[in-house]
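Of the protein chains in this complex, one is absent; all others appear in place.
After this line comes subunit A, so read on.
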Amino acid sequence: MNENLFSSFITPTMMGLPIVILIIMFPTLLFPTPTRLINNRLVSAQQWLAQLILKQMMMMHSPKGRTWALMLISLIMFIGSTNLLGLLPHSFTPTTQLSMNLGMAIPLWAGAVITGFRYKTKASLAHFLPQGTPVPLIPMLVIIETISLFIQPMALAVRLTANITAGHLLMHLIGSAALALISISPTTALITFIILILLTILEFAVALIQAYVFTLLVSLYLHDNT
């Protein structure tokens, strides 16, 4: 039962070839490159969406922070499209892999922090001690703030992994339950099926929200450091 439940999270390889590479690269096919002045509907709609997201996200940053605009829009589109594609039946969701989320979170967080240390050293170090702390508490608070800083990338990665994995697991379990209940009691199976539909709607929302939260937090770390 355990092996069957988690089998959708095993990195896919076909006869020894890692096709996970193709699966991770697949969402790029869904964003065609605009080649004309006036493009087709799909490209125009994506440009409109990108502009909407960019205006909202980049409004609070200084000009130095706005150099990260391409990175942040790529991040939110990548995570959003990957999560949404993972809601298709029998598909593999790369964002359930802790490896990928750590690989996204750690370099982006480190980039923001190192940028802060390079350009605003005093202000970055000042983050370790909140204003107005009583003098005896200072050593402990510096330790706590340091731990809180280093846990940021871990929290980013584990938050995304756990949310998406938990959603997929729940859908798998409730779906199996609904299927098994059909032969025992069709009414209960119908109720379970309705629960499954509500859960799927929730998962759509979670897919988008998680992309947003990830990008928003990276953006926040950037704002602190530019």
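Here are some notes:
To be clear about the criterion, contacts are C-beta pairs under 8 Å (C-beta built on N, C-alpha and C of every residue); 3 or more make two chains touch, one makes a residue touch a chain; residues count from 1.
Here is the rule we go by: contacts and distances are computed from a predicted model.
When the listed names "ATP synthase complex subunit 8", "Mic1 domain-containing protein", "Eukaryotic translation initiation factor 3 subunit I" or "TXD11 protein" are checked against UniProt, the chain not shown comes out as "ATP synthase complex subunit 8".
Checked against the full complex, the one of A:Met57, A:Leu75 or A:Ala178 touching the unshown chain is A:Leu75. Per the touch definition above, the residue from A:Met104, A:Leu156, A:Ala178 or A:Leu217 contacting the chain not shown is A:Met104.
Among A:Phe6, A:Tyr119 or A:Phe150, only A:Phe6 touches the chain left out of the display. Listed here are the subunit A residues that touch the chain not shown: 6-7, 9-11, 13, 18, 20-21, 24-25, 27-28, 31-34, 46-47, 50-51, 54, 70-71, 73-75, 77-78, 94, 96-100, 102-104, 161, 165.
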